[in-house]
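Notes follow the structure.
Heads up, one of the protein chains got dropped from this complex, but the rest are sitting where they should.
Read from first to last, the chains carry the letters A and B; within each, the first residue is number 1.
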Amino acid sequence: MSEAHSNNLAHHFETMEQQKQASSLGMWLFLVQEVMFFGGLFLGYVVYRSMYHDAFIAGSHLLNVKLGAFNTVVLIGSSLTIAFSVRAGQLGRNRQILGWLAATLVLGAVFLGVKGVEYAHKYHEHLMPGPHFHYDAAQHSAGAHVDTEAVDPHKVELFVSFYFAMTGLHATHMIIGIGLIVWLMVKAARRRFSSDYYAPVEVFGLYWHFVDIVWIFLFPLLYLIGRH
Amino acid sequence: MNLLSILPVSASAYAQQVDALYLFLVGMSVFFLVLIGVLITIFSLKYRRRSAGEVPAKTRSHYQLEIMWTVIPLILVMVLFFWGARLFVRYSMPPNDAVEILVTGKQWMWKIQHPDGRREINNLHIPVDQAVKLTMTSEDVIHSFYVPAFRVKADVLPGRYTTLWFRPTEVGRYHLFCAEYCGTEHSLMGGLVYVMSKADFEVWQKADGGAAGVGQLSPAAAGEALFKAKGCAACHTETPAALAPSLHGMFGHTVKLNDGTEVTADENYLHESIINSQAKIVEGFLPIMPVFQGLLTEEEIQQLIAYIKSLTADKGEGS
Partner (left out) sequence: MSETQATTVNETNYLNASSTLRSWLLTVDHKRIGILYLVTLTGFLLIGGIAAGLIRLELINASGRFFSHETYNKIFTAHGVVMIFFFLLPSIPAVFGNFLIPIMIGARDLAFPRLNLASWYIFVIGGVFGLSALVLGGVDTGWTFYTPYSSTYANSHVILTALGIFVAGFSSILTGINFIVTIHKMRAPGMTWFRLPLFVWAHYATSIVIVLGTPVIAITILLVACERLFHLGIFDPALGGDPVLFQHLFWFYSHPAVYIMVLPGMGVMSELIAAFSRKRIFGYTVVAMSSMAIAIIGFFVWGHHMFVSSQSIYAGLVFSFLSFLVAIPSAVKVFNWTATLYKGSISFKTPMVYALGFIGLFTVGGLTGLFLATAAVDVHVHDTYFVVAHFHYVMIGGAMMEFLGALHFWWPKMIGKMYPERVSRAGSILLFIAFNLTFFPQFILGYMGMPRRYHVYPPEFQLLHRMSSLGAGLLFISFAVVFGSLLWSLVKGKKAPANPWPAKGLEWETSSPPPTFNFDRIPEVTEEAYAYETLFGDEPGPTS
């Protein structure tokens, strides 16, 4: 192991321990800035939701809960697979790291595929914000317990704007994550990791969990609350 | 204006109060600046390096000194805070005798409607010693109504009403500026505020303002005409079987809504209920009113609101 040790210790660190602590502190700080990044959007959502309560409830009926729930399960599953891959990293097993990363990649791709299907539906139903936006209460929000006839279509458009901004930003993070998975898979395939050096996998795991957690907040906020 | 004076003309009692606070701040700043400047000069001369190898004694910490120069500024700024806050709060409450003038900002002009229906663009004529309250909105971007001589300013936003008030005490002509950057001709968006003696103002009022048609009606009367022309009167009748709530005595009072919540029927509520009638329905009524967004100008909406307000004034406070 001493060979891997010297290969993977960057010139400016004294010990592997110092290097590992630095990368994990770095990722936590990055996640702090991510919280602030999404925080601005969440704040806006909360403010508008309290201002335009009924329209936002009508808006949430535009979304397909089944697809959303399916995606939630997929994403939680991917959190499990990435955790397994970090565990494999601790044990220094490159093949297992590779396998679990591949599983995470597939689950991430499934999530994005389903998201794409949802976006396509919105497009066909003229629910993209902009000049072609058309909200038809009877058609779109059947079953809502608020008076959907009474809501202002503009406010529903506002809800849809938030839907696309928040899920779009989340999906962008997923796409970046998938790119990073591919990079880690290449490293694992070249057997670069060892029980001394698996910080990239661990740190990426933190990122992936964070992206999951964002979805765990988005799903109820956008799809569920307001639907009893 | 005297070019060497550091204060602009002031044309209201409030302006003089702001100036007093300002001068206090200037005095305090000069004191601290001179204090720091003198200390630096003395130290620089007295302790300038005399030989290359000179090494002064070690710095000792001195906590009494640290506490002193934390606490004294703290006390000073608290004085400033309360002084400024008192003026600020007073300035935010228009007096009851204020005359209400409607202002609409638009790239790049100010449109003004007087209570008697007289209209102006970019200029504002008002009598001296009369409190004036401006109720303002914008048709496009954010503007800001600024009269330096009164030391007042308020942003003018699309989709909501903001207010500003002043009581001019000096006859004269004063600058009116737009202070919030609003696009290409931002720097041209302004004109003059004419503060006139009572007599002059009456003459001005009687003279032909130049505006024709609806401009000659008071905003409330113009609003009443609109109320009929746009078909509002068909449902907002005063009968028990009316399809829409009675507007008599509504303004300024609490209204119960369909979803059980309550709102105060102020300018912002009425504005919202006209352009987007479905948002907040009065309890017991159906959302049948058409949406007027894009069909009425901001000035027309202001006239309608003036009319609705007048219905409350007629009925008195008895409702």
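As a working rule, a residue touches a chain if its C-beta (ideal position, glycine included) is under 8 Å from a C-beta of that chain, and two chains touch if they have at least 3 such contacts.
Predicted, not measured: the structure shown is a model, and the values here were computed from it.
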Sole contact to the chain not displayed, among A:H12, A:K66, A:H124 or A:R190: A:H12
Footprint left on subunit B by the chain that the document does not show: 1, 3, 6-8, 17-18, 21-22, 25, 28-29, 32-33, 36-37, 39-40, 43-44, 47-50, 53-59, 61-62, 65-66, 69-70, 73-74, 77-78, 80-81, 83-89, 91-92, 107, 140-142, 144, 146, 148-149, 151-155, 157-160, 162, 175, 177-188, 276, 293
Absent-chain interface as seen on subunit A, which is shown: 10-12, 14, 18, 21-23, 25-26, 29-30, 32-34, 36-41, 43-44, 47-48, 51-52, 128-131, 133, 152, 154-155, 157-158, 161-162, 164-165, 169
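One rule holds for everything that comes next: only the chains that are shown with their structure count from here on.
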Separation of subunit A from subunit B, taking each centre as the mean of its C-alpha atoms, in whole Å: 45
Residue ranges of subunit A in contact with subunit B within the complex: 52, 54, 147, 149-152, 154-155
Residue numbers on subunit B that touch subunit A, as the complex places them: 258-259, 276, 278-279, 281, 287, 291, 293
